[in-house]
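Below: one structure, written as structure tokens.
All protein chains but one are shown at their positions in the complex.
Now for chain A:
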């Protein structure tokens, strides 16, 4: 099968419970919003293929699966991640304060050169705002990362944020490719019954 994309980027969403990570993911991948997502099951990752400078980029965006709730995100979650969206809720001071803990968590677990971006979500809710835009900007500057305020509900800046992160990763990847070190890697398990491939979706276990 011909490859239908030029790059595959694994992105993560990180931040406190309830800041709207899953909603951002749905807004970006399906252009949908539903405030009851939290209780739905089976959200592992979502995929959207975008185009940047004529290159097809497949974005595989992973949700925390609720494991952020008691800070029990598996170290495996961070493996191979190239970009991380750090999300807080502008109506929740605590979620903003916790960003520094999440940054520490990322430093401990993710690869050192992972691209990061800070998002202040729920900006459609100005009357309940607890964190000013300036503080968000200030924190982003401190960590040397980009910042945007978003609203998954009102569809503000969600696409822009992912495109911006994807662009930064693309630039970095292409720079690395020029320096030409062929990537190492293991293989993914494939079903060893190729005859079932057409009919049985089971054999689709290698989505990558």
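We take it that a residue touches a chain if its C-beta (ideal position, glycine included) is under 8 Å from a C-beta of that chain, and two chains touch if they have at least 3 such contacts; residues count from 1.
Methods note: contacts and distances are computed from a predicted model.
**Student:** The complex lacks one chain in this depiction; which UniProt name from "Essential protein Yae1 N-terminal domain-containing protein", "EKC/KEOPS complex subunit CGI121", "U6 snRNA-associated Sm-like protein LSm4" or "Rab proteins geranylgeranyltransferase component A" does that chain carry?
**Tutor:** In UniProt, the chain excluded from the picture bears the name "Rab proteins geranylgeranyltransferase component A".
**Student:** Which positions on chain A touch the chain that was left off?
**Tutor:** 4-5, 29-30, 39, 41-44, 46-51, 56, 58, 65-67, 69-72, 74-77, 79-80, 108, 159, 163, 184-192, 201-202, 204-208
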